[in-house]
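Note that this complex is displayed minus one protein chain, with the remaining chains in position.
Chains here go by letter, A, B and C, matching the order in which they are written, and residues are numbered from 1 within each.
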Amino acid sequence: MSASLEKGVRVLKEVIDAPIASYFNSCVHCGLCAEACLFYTETGDPKYTPIHKLEPMRRLYEQEYTALGRLKKLVGLSKAVTDAELAEWQELVYNSCTLCGRCSVVCPVGNDIVYMIRKFREGMSASGNAPEGIKGAANRTIKIGSPMGVKLPAVRAQMRHVEEDFGLPIPMDAEGAEYLVMLSSMEIMNFPEYLGAIAKIMHQAGKTWTLCSTAFEATNAGMQIGNSDLARVIVSRIVEGAEKLKVKTVISPECGHAYTALRWEGANLMGRPFGFKVRHIIEVLGEFQEQGLLKTEGFETDRLTFHDPCQLARRGGVIKQQRNLMNMVAKNFVEMPDAGFMNWCCGGGGGASAIEEGEELRMEAFKKKKSQFDTVKPDRVVTACANCRIVMEEGLEHYKMNLPVVGLTEMIADHLPNPVVTKPEGN
Amino acid sequence: MSELQFLTWVRGPGLDLAIGIFLMGVLWRLFEIYSLGRKKDLAEPRSVAGASGMSTVFRRSIPPAGMLKNSPVTYVAGYVFHVGLAIIVFFFAPHIKFFQSLLGVSWPGFPSQLIDFVAVLTIIAMLVLLFDRITKPVKRYLSTFQDWFTWALTFLPVLTGWMAVQHLLLPYTTMLALHILTVELLLIFLPFTKLFHAFTVFGSRWYSGAVNGHKGVAV
Amino acid sequence: MRDKEGVLLAGLAEHGVSRRTFMKFCTTLASLMALPAASGVAMAEALATARRPSVIWLHFQECTGCTESITRSHSPTIEGLIFDLISLDYQETLMAAAGHQAEEALHKAMKDNEGKYLLIVEGSIAQGLNGAYSTVAGRSNLDTLKEVAKGAAAIVAVGSCASYGGIPKANPNPTSAASVSDIIKDKPIVNIPGCPPIPVVMTGVMAHFLTFGSLPELDKLGRPKAFYGETIHDRCYRRAFYDQGKFAKTFDDEGARNGWCLFELGCKGPVTYNACATTKWNGGTSWPVESGHGCLGCSEPDFWDAGSFYKALSMPANPLKVASGVAAVGAAVGVAVSLANRAKKGAAKAAHETTTLPDLEK
Partner (left out) sequence: MASTNDKEFREKLESLSASQQRQVAALFVQRVFGLSNDVRIRAALDVAMRPEISDAELAVVSQAANAAKVESYAQCGKDTDWNTQAGLFVAKAAVSCINPIAEGKNLAWEAAMQVRVARTCEAASGDVKDHKEAEAQYAILDDFLRKQGNRP
């Protein structure tokens, strides 16, 4: 069985619903969504206008679900959607869209454009028009368990390293723990300090937690490619792991899209509400801070600013926690223009950074983030998403800006006193 | 056919036809659009004050941070046009008479000099918006025949209405008849073009607000 | 009837009308017709020395209101006297003769003044059953009109009936009544609509014809522009109230007593071209709006079918009557499409093939 236009069209017929119909009938071509999309503002190319990225789906909706539309198609006034057209639209729907949702919040008639892009990707992926990069990631996630091919032994090696350095035990498959901690491959490979930070935080907060051997990967390439069937397979592992270990809360790591996939799409993919809660690590740190469980020492004095990952802040509703945490450890924290809810995307989310052919466009789009940094001129940038960190570091390197990017969880952990613990005899 | 016969026709059968098609079109399209339904969101909700469908219906009328500075023409001319049109249609004495005869409801109107001034502002705003659609690359790129057609459909009633009141160009009888005729064309095409956003905008904003409100995000 | 050959001015003197009064009449008439002042003098000379024109007045489908209006003279008005002094050779209402004698008078007048007499028509002409609906002396109005019109120098259609068909032509128009200009195509015709028309308009046209030997400048509907160039609304003394939005809501409310605009009570002033607001009626006593009732628009074609006299111009007849039916059709179409959509969406869901990794490749 292989992808085909016919399968893609059928999936689109399945996912087009009343909101999408209402949105397509409300669009008045005012062009404001373009002004909110960094792929347009930084390139000036009108083809990157968000609503234009949905043109094939709009025509399909009109031809399939409106009486006049069917008539127009019958008499040849409205040309059918072709595979060639979908192939041409791949660049618009994937390379130039990180599902950041800025277009949806500015649309004057209230069209949730990112909601529609996510549904359009269902048709694009089913018709075989998804980028190689994300297809590879999806393949590896399903076959091996991680989009970057990370296997359990690698995770165990990192656990041993943290146990030696911090002297803190890293529980694995500990049934009945309160928290199940998920990791993302980007963290395991590029920022292993995250696991140590978690261990320190949980230790000081006095909370029980565990990793899960059958489900350590939080990211969901199935959702990024926009295919619910694949996304369901990936997310079901986490759900089974969490339910097997009877945990109360699953912590989504410093990654934007993993949080969206697990917290907002997870239950809908599984078709049933979860028995456990899902919280982003920043949400959990926020709760610990409110409960007075995070006693930090000392302050960062250099000029820091915070980059809000789109899926966490605008799309996920977590905004004030990161500010409270920053103020707990930083003396000189300054906000960028448009920070928080209206923040500009790093340009690499939603699987975009896995698309090699989208590299050049991403560097163009990064100029927006660069302009935010230029305005504030920070010494360092703090964020809460491993992928944002790497995308921004690559962008800063491209523009020869020497600006380190650090993770908030890591920074909080650095300010926790080193754990005083007797060396456990054999774990 | 004399002017009065023309006026009599547009006021009589013409209006019946137009209002008929308008109501028919509105109901037909509303059913057609909103019957597609929406799946229930099973994710654990997060309730945040102000994050709901209904609040977005109103809040989305306010330009989001930074957007007014970014596109002042679209917002300012857009508001002057929409507010101006609303004032003219709902607060000009003859219009109120018209609604009263239709619905039996009446309300106080504004003095005709104010309406006349607002009409001039509305006409100017629409011309500005037309110029913007012609010159701005994104708007030009997005525009199809329907965008230009609906602009004319909306502009002519305001222009002819204002000229009728001012007794300009044509005898009052003819201009009034033209005004009513252009309104009828507007009514007939409204449900089948992007002008239907006048109805679906509330549904769209509500959905957008509800979907994000479930996540505790006030859009 | 007066001596047909007498000189007009001499006749006037007999009635105690001095030359000065006559001159004043002519100049006001000229000004009324928007003619230059000098033509007032020319008009006076022409009228004074005019040979008394032969006038034939035919009555067809009408209520004789026009004759009533024209001859109404509760005080001896100049208009009335003028009519006394023209050679009114045939006027079924006013002439003493009747029956065959009257008919002979008609044909004698036609023969004596072949090609020079002025034909005045009052009432619309029934065309149904080729004129059988309305006959005089056994002959249909249709035939009479055609015959008499042949020798006429010009035709004056008096009243909305003769001008546009008037009330007999109102829906459903059982006699398929028509106006003079519907039937006679080869003669200069002046329409003087109104139900009834204003007397001074009659004399104005007569004076113009006698003085200049031609008809006054006419508008698209054949009406003298001098009298029908402006709408009642533009000349109405209550216009200021309209502009301020001060409207009487009922015929006896405070607005009505204050003489506010009657727009909301159905006044058709804005769409009616006539001289009522300036010449007024009954010798300047008053006119409909001044008496507190809205203008009916009686000088406009098909004014009787132009919607209720008491509904404001901006108020439609009754659109919802038809509209609600059509709306129901809309709802039905909507529901039908909805069911079709749900079926199509269900089918797509049923035929869903779960995507597996290989399905990502084309």
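Please note the rule applied: a contact is a pair of C-beta atoms (placed from the backbone, for glycine too) under 8 Å apart; a residue touches a chain by one contact, two chains touch by 3 or more.
Computed from a prediction, not measured in an experiment: that's the story for all the values here.
In the full complex, the chain left out of view touches A.
Of the candidate positions A:Q158, A:N227, A:Q289 or A:T383, contact with the hidden chain is made by A:Q158. Taking the complete complex into account, A:G348 is the one of A:G348, A:P378 or A:G407 that touches the chain left out.
Annotation: of A:A67, A:M189, A:M363 or A:V406, A:M189 touches the absent chain (contact as defined above). The residue from A:G149, A:P169 or A:G340 that touches the chain not shown here is A:G149. Mapped onto subunit A, the interface with the missing chain covers residues 133-134, 136-137, 140, 147-149, 153-154, 157-158, 160-161, 164-165, 185-186, 189-190, 192, 221, 301, 348, 351, 353-354, 387, 390-391, 393-394, 397, 400, 402, 418.
Criterion: only the chains that are shown with their structure count from here on.
If you draw each protein chain as a dot and join the dots that touch, every dot ends up joined to every other dot. Summarising the inter-chain layout, the chain whose CA centre lies farthest from the centre of subunit C is A.
Subunit B and subunit C have Cα centroids lying 41 Å from one another.
If each chain is reduced to the centroid of its CA atoms, subunit A and subunit C end up 79 Å from each other.
In subunit A, the residues that reach two or more other chains under the touch definition are 16, 65-67. In subunit C, the residues that touch at least two other chains are 333, 337, 341, 345.
The touching residues of subunit C, when paired with subunit A in their complex, are 333, 337, 341, 344-345, 348-349, 351-362. Only residues 220-221, 231, 233-234, 243-245, 247, 263-264, 270-271, 297, 300-303, 305-307, 311-327, 329-331, 333-335, 337-338, 341-342, 345 of subunit C touch subunit B when the two sit together in their complex.
Of all residues in subunit B, only 28-29, 32-39, 41-44, 46, 48, 51, 56-57, 60-61, 63-67, 70-71, 74, 78, 136-144, 147, 192, 194, 196-197, 200-201, 203-209, 211-212, 215-217, 219 touch subunit A in the complex they form.
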